[in-house]
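Excluded from the complex is one protein chain; the other protein chains are retained at their positions.
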Amino acid sequence: MSILSLKSVSKSFGALTVTDDASFDVLQGQALGIIGPNGAGKSTLFNLITGNVRADGGSIHFEGRDVTRASAMERCLIGIGRSFQIPQPFEKLTVYENLLVAATHGRNLSEAIVRDDCADILERTELIRRANVPAGRLSLLERKRLELARAMATQPKLLLLDEIAGGLTEGECQALIRTIKDIHARGVTIIWIEHVLHALTSVVERLLVLDFGKVIGLGDPEEIMASREVQEIYLGIEV
Amino acid sequence: MAYSVTTQTPASRIAAIAGVILISLLIALPFFAGRGTIQDMFFILTMLVLAQFWNLLAGYGGLVSIGQQAFVGTGAYALFGVVILWGVDPVPAIFCAGIAALVIAVPTAFFAFRLNGAYFAIGTWVIAEVVRLLVAQWKMLGGGTGTSLPRDATRDMWFIESIESTLGLRSAAARDVLAYWLALVLALATIGGIYWLLRTRRGLALAAVRDNTEAAKSVGVDAGRMKWIVFLTSAFGTGLAGGLIYMQKARISPDAAFSVTDWTAYVIFIVVIGGIGTIEGPIIGVLVFFALQTLLADFGSWYLMTLGVLAVVVMLVAPRGLWGLLSEQTGLHLFPIRRRLTGGKLASSEE
Amino acid sequence: APSIAQGAKIRLGYVSPQSGPLAAFSDADQFIIDGFLKSEAGANFEVIVKDSQSNPNRAAEVAKELIVDDEIDMMLVASTPETTNPVATTCEAEEIPVISTVAPWQPYFIGQQGNPGDPDSWRPFDYSFHFFWGLEDVISTFTSMWNQLDTNKSVGAIFPNDGDGNAWGDPNVGFPPVLAGKGYSLTDTGRYQNLTDDFSAQINAFKAANCDIVTGVPIPPDFTTFWTQAKQQGFNPKVASIGKAILFPQAVEALGDQGHNLSSEVWWSPTHPFTSSITKQSAGELASRYSSATGNQWTQPIGFVHALFEMAADVMGRVDDSRNPDEVAAAIAATQLNSIVGRIAFDGIGLPPFVAANVAKTPLVGGQWRMREDGSYDLVIVDNSDHPDIPTNGTMEEIS
Amino acid sequence: MAPLQTPLLKTNGLVAYYGDFQALFGVDIELDVDETVAIIGANGAGKTTLMRSIAGILRNAATSVSFDGRPIGAQPADEIMTQGVAMVPEGRRLFPSLSVEENLLIGTYGRKSRGYWTLDTVYDLFPILRERRNNPGTALSGGQQQMVAIGRALMSNPRVLLCDEISLGLAPVVIKDIYKAVPAIKAAGASLIVVEQDIAQAMAFADRVYCMMEGRVTLSGTPDTLSRNDIHDAYFGASQ
Partner (left out) sequence: MIWVDTVIQGILLGGLYALFASGLSLVFGIMRLVNLAHGDLIVMGAYLILVLVTILGLSPFLAALIAMPVMFCLGWVLQKFLLNRTLGDDILPPLLVTFGLSIALQNALLETFSADSQRLPTSALTTASVQAGPVSLGVMPLLTFGSAILVIVALNQLFYRTELGRAFRATSDDPTTASLMGIKPANIFATATGIAFVIVTIAALYLGLRANFDPNIGPARLIYAFQAVIIGGLGSLWGTLLGGVIIGVAQTLGAAINPEWQILAGHFAFLLVLLVRPRGLFPRAND
């Protein structure tokens, strides 16, 4: 059963078409990777799915429901969680409070009920020691972890991750992969935009390639990666 | 392994104890203070209420309104209306004042929320003007001339008799005491209510929306509803304060009740001087404002000029206000809202 | 023995608009108060002056301060309902005697009633007293001025939506019923807001009704706007009898040569045949002293502010305990004073019964502004039909 | 490798903050006369921050940036630009209220421009712009907008041109068009610092490459001395 389905979704900013007639389905429980050159429209695609940006045309269905016109808040409440590529923490709130906002509002629960859950997520994302620090004081890496942690706190059915592995050391990267695999293993559907290919391919089952807002490939990661077209477009390096 | 959450700090515990003592003192004030003090305190408390609600609106909700006089005026006129035309006792009529302001706030919000930033500010101002002009057409309450509360109504207010006999006061002084106690209740309820709101998950959401609206929406915060809650709450509270202020004045006219200077500009001044976005700020601000007024009011235009210049200077030198300066230096919070996670893995190594 | 003999000074509170848009009313305050305190009667008094900043909120606040903090024995307040009413309301509630002036008695009295529209609900005051004239006097003065000329008796009115305008235009106690009774037709387009920028609607209506006469009680900027537009749009009435706006010579001078022969009610002038009960000065002497002390032309409020202090001296001279509000109030009610603005007595002469206890009337005559060679203006009294004891020094002229 | 004369432009322990957040941790780079330097690095590495610091949008200690031997780190952007350091900002940032030609002309604001670049020579460099000169800048395609942004910077006849991600979001053909202009720009007397995510592109045209990660320079050298693995490590932290 497909949990998310896009049909002919398009979006332009002025004269620039950033999403061009994109159609694809994501199955329940799947992990989908998205790759594509800078500016290909990957983040915009996320924004369209989460409702931070409204589509110019086409439709988006989540769990069979048409959510094309739903607000970002509504989509969060029905189970779409996300991280931002450029981390957007609530800077004046502490790390723990950042999660608390997400857990109490994203799941409509009281603070007391979600407390241990939030602490658990902080432990898993290795932010627990920074729990009481204002998020504005975090380093880039910690901010990225916070993005992931906050998205997890809303307990999404579909989790969208936008470049959270960039700049990690190998050890950190492995830890991140474990965390994501763990989330995935709990039945959460994942869509992950990532330039760090080895990390991506070690988690995802399918790979989507985006170029100039168009879906130019979707399928088994190895096959996709092997295609010469993708290698050229994406890496820009002749292999 | 168990985690727990606390918002208290040692400073806040001391503050809480001091607060309880202060509140007891304030309640007992009429038993030992003169009328002058009681009236000054009434002024301070009602301005504080207005300031807290404007602060809630602008400091926490990001809604910079310059039309709060619409709610003061509406509340005040509603009080006069139900007292004069329906013969309601002024004390319960204060509640009607709040309700009336709330009723006006709904269409106001519907309109003003279509506007952003500076447009919102000016939109609220124009709406306040519209309400003023409409009220000025209300001939039964004197139109542009204004009207006074009937003496019978103010003499026989609820509680007056018992205050007169308990404190042994003349009726005018008893009315002051009653108004003071009502203002005290309103101010405490306002501060308590706002503090409570900030400590609930809605308060957390307010802070999140203020920091980053897009991200807040993406974690399920209903930013639109937060705006409504904040706007309606502050309209209601401002209306209550308006009713109470004019119950005490006993005389009203549209120009006075809808004065942008008295009910919005001075209030903004109080909040900004004290420190916007904090509960402590308006408290400090109102004390400074009162001190200035007491010292300088007899200098007429020089007083106002000083006030204007001071507003400019504070905004440039200390944009976070006096409390902002103080808490930056000392980390002091009298009304802490930061939730600190303790226990579990944090037990051994507190950051 | 009168309290004056007892040594302790009697405390008077005085509130007036010393700053803000109404400040012109208070130009003479300092001069009058200084004069009063220097006089023999004044030596027993202490006067605490507060500025209402032309703001009714502020007026009520300072009144409270005077009563509570300064513990005054009696309040004096002057100039426009915007100042007198909040102060008087406060004093009435505080049970402190108050004497007010410089506001027609209708806006003073009716304006302080809960429901101005319902005469049955009106109540007299216990501590609040007022001396001035009433609308019936303006109407009478204006109509007898108009009767000096040959007009078609069609009157256009500009009444704003404020204390004065609502009283003047009131269908029961204002201009409309009386004018109708005297055979004038009135074109009243409705209460406009102060600081209106355009009067074409009124001018068109007046033109349509072919009005020879214009009357009203606008604030100065509005009258200038109205009058200039009227000229621009070809509306040239023979008479313009205007209250409030052309009270002060500066306001008339602002009209340039368009101020010539505008007419107005005159409550006080240097030619009024009255003398001060404290200083024994005549009206003319008071006015010329003022002019030489300040360099300003005399204005009408001078006499009335002075009379306020005459009242204070007179009343307090007749009480035993100035700190007893009831005794002071009773003394005020019993006043029979020949002051610089005429006789003041709360005897109900010329007044309806419901205000008889609180209001004393002073004489009113009609005057016209005449331009001098140098462009400044003189106020000439042209009608004294209601008070023949006040001499005229000219007759009514048409606006050319 | 290091040139003996003082470099044209040099940063010296450059740091940068956004509020509490530190984005640069002591960056040292150099640019010599007639040289082209490329800066590569993953998203968020701090490349744009570096460019903004040099151009004066982010202020710094005076000595942290020197140009022609003079400290300019503390000067505001407009003064740095008038001395001859121009920037093509990330995302082009054309002025939407201005036409193409006006966008170009703004590059000469308040000065008599003396040098090779004029409206005519810029139009010669990017002929398509001549045709579109009366259109609003924002009505152009991404590549054309990038041309305007470059032209706008050239109009001031800079000695140093900073280009932040000029190929971002552009089709390969368009990128080729834009890079074709580089020799002409150099010939007219400008040295270049180019931020480029496309490693191959960077390797192809730069004299020297700096690789950044998390606010630090992690690798530098000439393209021929750098192996793909070095770059990969410097780029992502470590290899598989």
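To keep things simple, chains are lettered A, B, C and D as they appear, and every chain counts its residues starting from 1.
FYI, a contact is a pair of C-beta atoms (placed from the backbone, for glycine too) under 8 Å apart; a residue touches a chain by one contact, two chains touch by 3 or more.
Note that the structure is predicted; figures quoted are calculated from it, not measured.
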Contacts of the unshown chain among the visible ones are B, C, D
Given the contact definition stated above, which residue among D:73, D:89 or D:143 touches the chain not shown here? D:89
Determine which one of C:152, C:172, C:204 or C:376 touches the chain that has been left out. C:204
Of the candidates D:55, D:163, D:202 or D:226, the residue in contact with the absent chain is D:55
For the chain not shown, which residue from B:13, B:114, B:170 or B:225 touches it across the whole complex? B:114
Of C:148, C:185 or C:258, the residue in touch with the unshown chain: C:258
Given the full complex, what residues of chain C touch the hidden partner chain? 19-24, 27, 54, 161, 189-193, 195-202, 204, 208, 220-222, 224-225, 228-229, 231-234, 248, 250-251, 254-258
Where does chain B touch the missing chain, residue by residue? 58, 64, 66, 111, 114-115, 117-119, 121-123, 125-127, 129-130, 133-134, 137, 260-261, 265, 268-269, 272, 276, 301-302, 304-305, 307-312, 315-316, 319
Residues of chain D in contact with the chain not shown: 55-57, 76-78, 81-82, 86-87, 89, 93, 95-98, 102, 105-107, 109-111, 138, 152-153, 156
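In the analysis below, only the chains that are shown with their structure count from here on.
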Shortest chain-hopping distance from chain A out to chain D: 1
Any chance you could name the chains that touch chain B and chain D both? A
Computing the C-alpha centre of each chain, which chain sits at the greatest distance from chain B? D
How would one label the connectivity among the chains shown: line, ring, star, complete, or other? line
All pairs of touching chains, please: list them by chain label. A-B, A-D, B-C
Parts of chain D lying in touch with chain A, wherever the complex brings them together: 19-23, 42-45, 138-142, 165, 168-171, 197-201, 213-215, 228, 236-240
What does chain A use to touch chain D in their complex? 14-16, 38-40, 85-86, 91, 134, 136-141, 143, 163, 166-170, 172-173, 195-196, 198, 212, 235-238
Which positions of chain B touch chain A when the two form their complex? 2-5, 200-201, 204-205, 207-208, 210-212, 214-223, 338-341, 344-346, 349, 351
